[in-house]
Every structure is written in C-alpha cells, then in structure tokens.
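A single protein chain has been removed from this complex, and every other one stays in its place.
Take a look at chain A:
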Amino acid sequence: MKTEHAKPMMTPSPKSPPPEDQYVAVSPWKEAFRQLKKNKLAIVGLFIIISFILIAIFAPLLTSSTYSETNPTNRLQSPSMEHWFGTDDFGRDIFTRIVYGARLSLQVGFFAVTGALIFGTTLGLIAGYYGRWIDMLISRIFDIMLAFPSILLAIAIVAILGPSLQNALIAIAIVNIPIFGRLVRSKVISLREEEFIMAAKAQGMKNGRIILHHILPNSIAPIIVQATLGFGTAILEAAALGFLGLGAQAPMPEWGKMLSDSRQFIQSAPWTVLFPGFSIMLVVLGFNMIGDGLRDALDPKMKS
C-alpha cells in the first residue's frame, strides 16, 4: 500500500502541474486522505455505511418477501432461520422491513442534508461575502431558527405541512439550513480579508467568480465534515418524527415508525423493538465515526 501512494508523488504524470510545483509533495486532500486511512474508527464507520448502502441497493435480492406482506398466522414469531429478525404483529418479516427501511433512512439523510447544504451554503456565502444589511438579515433569520430546539422546529413545520415522510424530510432540511449557513458564513468572513481574495478583486474578477472559484473551494473542508455528521443527525431526526407519528406513515418500513408501532409488544416480542433501534444506532454511529475522522483529517488545528 505504501508504494501505491508514494508513486504519484515521485513520478510526475504528463498531466501534472509544472515542475516548479513538484516539491509541494502532497496536496492537502491527499494528506487528509492519508490521515483518514490511519484512523481505525473512521474506517470502521466507512465500512458500516458502505454495508448499509449495499443493503439498501440490493434489498430485493436479500429477501424473498416484501415489506408490506402481512401474514396473521405468523404473528410475533421469534427470530428463526426462516425469519432472521422475527416477525411483527402483522406477521411481516422484520428483516425485510429493516432492509427496505435502510433505503428510506439513507434517502432521507441524503436529501435532507443536500437540501440543507445547498440553501445553507448559498445563504452563508451571500451573508459572509456581501456583509452589511444582507448579512444582518440572513444572520438574524439563522438566529431565530436556532432559537428553537431543532426537533421542535421540525415538529412545528410538520404540523403546518401535515405528517408524511416527505414533509418530515423537508422539515429536517429546513431545520439544518442555519447550521450550514453559519458555518460557511464564518469561514467566508475569515477568508474575505485574505490577500488572494484582494488580489482577485484587484484583477477585476467578478464577485460571483470569486465566490465560486476562491471562497467556496477554500471553505469546503468544514462543509464536508458537517455534512457527514449532519447525515447521522438527519436520520435520527427522521426516526424521531416517525416515532411520534409525524414522519413516515404505515405501512412504510421506516425504522422510527416500526419502533413506535411495536413498543406495546416489547415484553412479549422484544425483537420487534430491538432490531429497528439497533439499525438506527448503527447507521448514525457509522456517520459519526467518519465525520469525526474527517474532522481530524481535514482540520489542521487538530493535528498536533
């Protein structure tokens, strides 16, 4: 493995930058990747997440039943060779529901984070770069949104839109906008006075180009870390809303909804509650492990 990444540093490929750049041995991204590979927890996290992505993609191949197929004679069966995770009160195979639930959770995480990322980053860039009244306005909006505990704001939004998985997703995305927005804004403000930005301005570069080509690439590291950690938070929030009956509706195999539907059987059929909860925890743990690893790898301050 060592020779593998030693090679590109020593033998210049034809497309590599001009020779005078040669002694800048490793790009910060490569360096970060090397750091990340050394972090065992991050690798474990990556392994967990890749497993869940594969499970979500190949769900139909992993199980022969469907997630909504009920079978009253098979009610609340304990785990067996036939039903690995047992069955729920409708006789549905829990393993199948967990596997299909992985699709829902990962989708919610992905779309909620992407939505929050796009709007948050855009608002943060505008606020940080242009400053003055527009910064004042955007920052106050962020303050107001952050004045609500996030799950409560999400509940308020779902109360307006009506309970469904899609609306829960929208609510979670909205709630997370100020988190990205503030992060990007503070990064932009510290970059704005840097000499290379001044130079770009002095050369007559347009604001839009400066933001896209100089500011954004330089603020990307904390955004990536926050997005990874945000993925876990979004999945947790979606499960919480599902649990409260404000997210996914029956018969969707959403893990939080599965938990609240089976909680009355916890004593007679604990597997109905055990597996969905464990799946939520494992996925979120995976994202948190990668997120922590990325932060250590990308944040130069952490390297001592």
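By definition in this document, a residue touches a chain if its C-beta (ideal position, glycine included) is under 8 Å from a C-beta of that chain, and two chains touch if they have at least 3 such contacts; residues count from 1.
As a convention for this text, contacts and distances are computed from a predicted model.
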For the chain that's not shown, choose its UniProt protein name out of "ATP-binding cassette domain-containing protein", "Lipid II isoglutaminyl synthase (glutamine-hydrolyzing) subunit GatD", "2-oxoglutarate oxidoreductase subunit KorB" or "ABC transporter permease".
"ABC transporter permease"
Hidden-chain contact residue, picked from the options A:98, A:116 or A:155
A:155
Contact residue for the chain not shown (choose from A:138, A:200 or A:284)
A:284
In the full complex, which of A:118, A:144 or A:212 touches the chain missing from this view?
A:144
Note that chain A touches the chain not displayed via residues 41, 140-141, 143-144, 147-153, 155-156, 159-160, 232, 236, 239-240, 243-246, 256, 259-260, 263, 266-267, 270, 273-274, 276-278, 280-281, 284-285, 288-289, 292
